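This is the structure I have questions about; it appears just below.
Every protein chain except one is present and positioned as in the full complex.
Chain nomenclature is as follows: A, B, C, D and E, assigned in order of appearance, with residue numbering initiated at 1 for each chain independently.
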Amino acid sequence: MRILVVNVNTTQSMTDTIAETARSAAGPGTEIVALTPLFGAESVEGNYESYLAAVAVMETVRGYPEPFDAVIQAGYGEHGREGLQELLEVPVVDITEAAASIAQFLGHRYSVVTTLDRAVPLIEDRLLLAGLSQRCASVRASGVAVLDLEADPAAAMEAIVLEAEKAVTQDRAEVICLGCGGMAGLDEQVAARTGVPVVDGVAAAVTIAESLVRLGLRTSKVRTYAPPRPKAFRNWPPD
Amino acid sequence: MRILVVNVNTTQSMTDTIAETARSAAGPGTEIVALTPLFGAESVEGNYESYLAAVAVMETVRGYPEPFDAVIQAGYGEHGREGLQELLEVPVVDITEAAASIAQFLGHRYSVVTTLDRAVPLIEDRLLLAGLSQRCASVRASGVAVLDLEADPAAAMEAIVLEAEKAVTQDRAEVICLGCGGMAGLDEQVAARTGVPVVDGVAAAVTIAESLVRLGLRTSKVRTYAPPRPKAFRNWPPD
Amino acid sequence: MRILVVNVNTTQSMTDTIAETARSAAGPGTEIVALTPLFGAESVEGNYESYLAAVAVMETVRGYPEPFDAVIQAGYGEHGREGLQELLEVPVVDITEAAASIAQFLGHRYSVVTTLDRAVPLIEDRLLLAGLSQRCASVRASGVAVLDLEADPAAAMEAIVLEAEKAVTQDRAEVICLGCGGMAGLDEQVAARTGVPVVDGVAAAVTIAESLVRLGLRTSKVRTYAPPRPKAFRNWPPD
Amino acid sequence: MRILVVNVNTTQSMTDTIAETARSAAGPGTEIVALTPLFGAESVEGNYESYLAAVAVMETVRGYPEPFDAVIQAGYGEHGREGLQELLEVPVVDITEAAASIAQFLGHRYSVVTTLDRAVPLIEDRLLLAGLSQRCASVRASGVAVLDLEADPAAAMEAIVLEAEKAVTQDRAEVICLGCGGMAGLDEQVAARTGVPVVDGVAAAVTIAESLVRLGLRTSKVRTYAPPRPKAFRNWPPD
Amino acid sequence: MRILVVNVNTTQSMTDTIAETARSAAGPGTEIVALTPLFGAESVEGNYESYLAAVAVMETVRGYPEPFDAVIQAGYGEHGREGLQELLEVPVVDITEAAASIAQFLGHRYSVVTTLDRAVPLIEDRLLLAGLSQRCASVRASGVAVLDLEADPAAAMEAIVLEAEKAVTQDRAEVICLGCGGMAGLDEQVAARTGVPVVDGVAAAVTIAESLVRLGLRTSKVRTYAPPRPKAFRNWPPD
Partner (left out) sequence: MRILVVNVNTTQSMTDTIAETARSAAGPGTEIVALTPLFGAESVEGNYESYLAAVAVMETVRGYPEPFDAVIQAGYGEHGREGLQELLEVPVVDITEAAASIAQFLGHRYSVVTTLDRAVPLIEDRLLLAGLSQRCASVRASGVAVLDLEADPAAAMEAIVLEAEKAVTQDRAEVICLGCGGMAGLDEQVAARTGVPVVDGVAAAVTIAESLVRLGLRTSKVRTYAPPRPKAFRNWPPD
């Protein structure tokens, strides 16, 4: 099967990292196609950029010329998953929701460790909408900006581990979710340092997407995610 | 003061209706500037169109050349308000939230009567995020598409009144919110037919926006709605 | 229009402060009539006094001889708003609910800073009933008794600012509501000190009341706030 | 031990019915003293009357000259219990809360069958505040006014049984609470007709009060229910 | 009346302590029969042991040869109460739920102080299922293992008081529940040390059970707790 994994920012090196993690989680027969959005911000760290990314991801997926079996939106706490579900019949998996869903099988409560403080409310809101907030102990910011994950990985790791440890001891989390697509690949090291299971959203999403495809399940089209009604658009898509 | 009222679809006649309602609700010193988005769908009836509208509204407001004191996003149950709040210092008022906030002063529980069945989950989700769902008795669909509100107003009125009455008697609502920007101006007639207060979101939002301006209150910038961080964009905005 | 603003305690100087704040928030055509209850405690700082104030406010409003367009109950976290809504057709606005409703337009979460520790549960309960607690980050006590707000304003300001800052940094509030009618007028100073928007309940309630009147909206009479059924009373009202 | 059972309306025959039920539930060493409020409405069927009753019950209990061990507020869904808890050290039991607490030991979910439609929101609000609403399947109105419970008991019984049956079959309740102090004594007949346990609030409250007294437990005075602070009152109590 | 009080662990001295507390709370006509399970662990401190205890308690009660009027399951936060309710017509009272129900009559919020950290989630889950978590301020672990309550009572008392005080000052609890059947009898001392009411679950359950019996109330049999359907069992009960 072929799974599209779509980054939400336009930094190609981050797409590459995401692709690598996705491939390492994928089963033998799965082809991972990693896409960088056609337009948007070099990193997504707030609502303006996230709404733009939502549209960019949709247009990017619509423009992909080959058939595919599932789509993963590889941004943590971002807008847009519902739009993709309308446009497509194949399953759409958001990494925020995939990580939390997997985490809930591993412990009584989970926490998310993300990048900047301003990202926390976005993640909280997405978990609330997804019906996955009841067992969320906390969403904590490491203070590391998205692009600094690549710029200084060692410092990023220290900051992430520090917050993960607080989540476990102070917030009573038993599982940690890495709250940024750009943290893909850090899970094993954080787990070794904290002693609790650590879920990477991209890896989790790949196995969920494979599961849905294997089970023959597709997005329900009876109401919320019915295809868009045919209608006229003005100045869209951009030339 | 000057308030921008931004339609979410690209149908100019609907912008005109919204503008008229906004002006009738505005105080003497208030100038209403009604804007139609630079791009997008002729009506917004689902997530794909709504995410596109979110971006279009942001770009349209950013392109407005004159100073202004507040912005109203005149789409019911739509995405995007959080992005505007990041971009602007002046208050941003969403008509979904304005209507519900006002309705809560008038009765124990309120219901929303909207257009199509598929719009219901979007409105429910926006009310949930806004912390305004506890006293929401129901969100009901009239089955009237957005553009049919203009095409056959009499039939639309009957369908809306029918659902409003069910909301009052079956769902125990005591107040009705008209759940579509395109329903602006229908409130008095629905109130006369049902015997309960009926809140028009556009009108409610105008008075809320005026209140915020008069009280000297602006969007908090300490965390969620801090200005976007400076960063590079690719292929955006479109030429 | 004429708006009655009713203090909940019998301290005239506090009524005067409330009146002043109300007038500074009111629009040009609005007459503010500030009333002191006919009976009750010099300050309301608990349930016994608050229930007594609920009845005193109702009797005071019933005894007001002139027509009026709206009523504001100017006590924070107090009982009684529902009774006024039964007795009157014009809108009734409680300052606890007005402040929270306005605050929700300005940030992701808000906190309330009130007087004594014992007032906290009353405010929490009123917000819970009003359906406005989901986005409330915390209700914090400054330790300043109601009458000490007037007796030592400088010390009161310090105590309020201290708790407001904790609300922003520890509880992740982005907006502060001043949780006592007697704090009317302190909002600008607290905002300047904390860097977040600060909502005064009395001022907020005035603009909400004006909005409701301008929109032609009145309390729903279909169920909860239908007029009291005619019946015999014993020993009431007191001679 | 001596337990004060305080009616919330001023109809003596209803006080007598309540007293009879209380005595039949009381243990051998318990003296039931039934009190009618010094002032107030002949029946309490809304917020205005309920707030007045809250104050009347408090003044009536304060005026009772003998020592006592517990107080029961015998109005369903009424305001005021928190005020009594401030004034007294002995336990205070509200029949709404007593009935729901007892019902929760008997089945997965319970419903309340009350008098008029307008009483439903009051009861819902009290259960919400009491933290007892999660397992409440519904609050249903029989349409029988309080005083009609005495005027036409047979018709009242039919109406109550009808709603209780709907609660069991449609709302999936497994236990019924009789939602009016004036329904005291009807429990056995409703149970026989519906086949589910039926809880009378007055009887339940008596056994809860006895339990609290026997266990040596009193109202916590550390915060919410600390005694009122000493302060000046104006025109109160009435002469 | 005869009440069976069933310990969940197989330590006879703990059954004796529970029996003593139950007897001191019981009314004059009540016979307390304390039972130790036929099989199971010497202390129950986790899910494995708790599920085993659930079955052991059921089999032990089924094997009791004499008639009885109510059953108390004397384990805090343990599984199994629902099974007993199916098997029996007489009331079943769980001490976790009894303590919380009683605590809610005494203050605005309550906390539970239990044994080990690992018991906290079990208690939280039981309170959630019971609909009694809204007013629970916290569940705190003293770090004292169940059997150490008997081994070193003085140290246990210090640890319990320490957490109880934190619950009152930091978590804003106003009442404390002792969260272990083995803490029976410690309530007075903890209350004296902390200044708030302290509820012992066994004592509370005895008075609740007596109340239910006196009121003639039995477990509802219409749905959830209908008797088990007749069916074949394999290898059960064990010889």
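In this section, a residue touches a chain if its C-beta (ideal position, glycine included) is under 8 Å from a C-beta of that chain, and two chains touch if they have at least 3 such contacts.
Keep in mind that what you see is a predicted model, and the values were worked out from it rather than measured.
Novice: Of the listed residues E:Asp117, E:Asp152 or E:Glu188, which contacts the missing chain in the full complex?
Specialist: Only one listed residue reaches the unshown chain, and that is E:Asp117.
Novice: Which of E:Ser24, E:Gln134 or E:Thr224 touches the chain that is not shown?
Specialist: The single option touching the absent chain is E:Thr224.
Novice: Which residue numbers on subunit A touch the omitted chain?
Specialist: Residues in contact with the chain left out: 25, 27-28, 91-93, 97, 101-102, 104-108, 130-135, 168, 172, 174-175, 188, 195-197, 199-200, 203-204, 207-208, 210-212, 214-220, 222-225.
Novice: Considering the whole complex, not just the chains shown, which residues of subunit E touch the missing one?
Specialist: 10, 37-43, 45-52, 54-56, 58, 79-80, 82-83, 85-87, 117-118, 120-122, 125, 128-129, 145, 223-226, 228-229, 231-236, 238-239
Assume only the chains that are shown with their structure count from here on.
Novice: Same residues or different residues where subunit C meets subunit D? The copies count as same if more than half of the interface numbers are shared.
Specialist: Comparing the two copies, subunit C and subunit D contact each other through largely the same residue numbers, since over half are shared.
Novice: Averaging only over C-alpha atoms, locate the centres of subunit A and subunit E and give their separation in whole Å.
Specialist: Whole-Å distance between the two chain centres: 43.
Novice: In angstrom, rounded to a whole number, how far apart do the mean CA points of subunit B and subunit C lie?
Specialist: 28
Novice: Give the residues of subunit A that touch two or more other chains, as numbers and ranges in rising order.
Specialist: If we look for residues of subunit A contacting two or more partner chains, we find 120-121.
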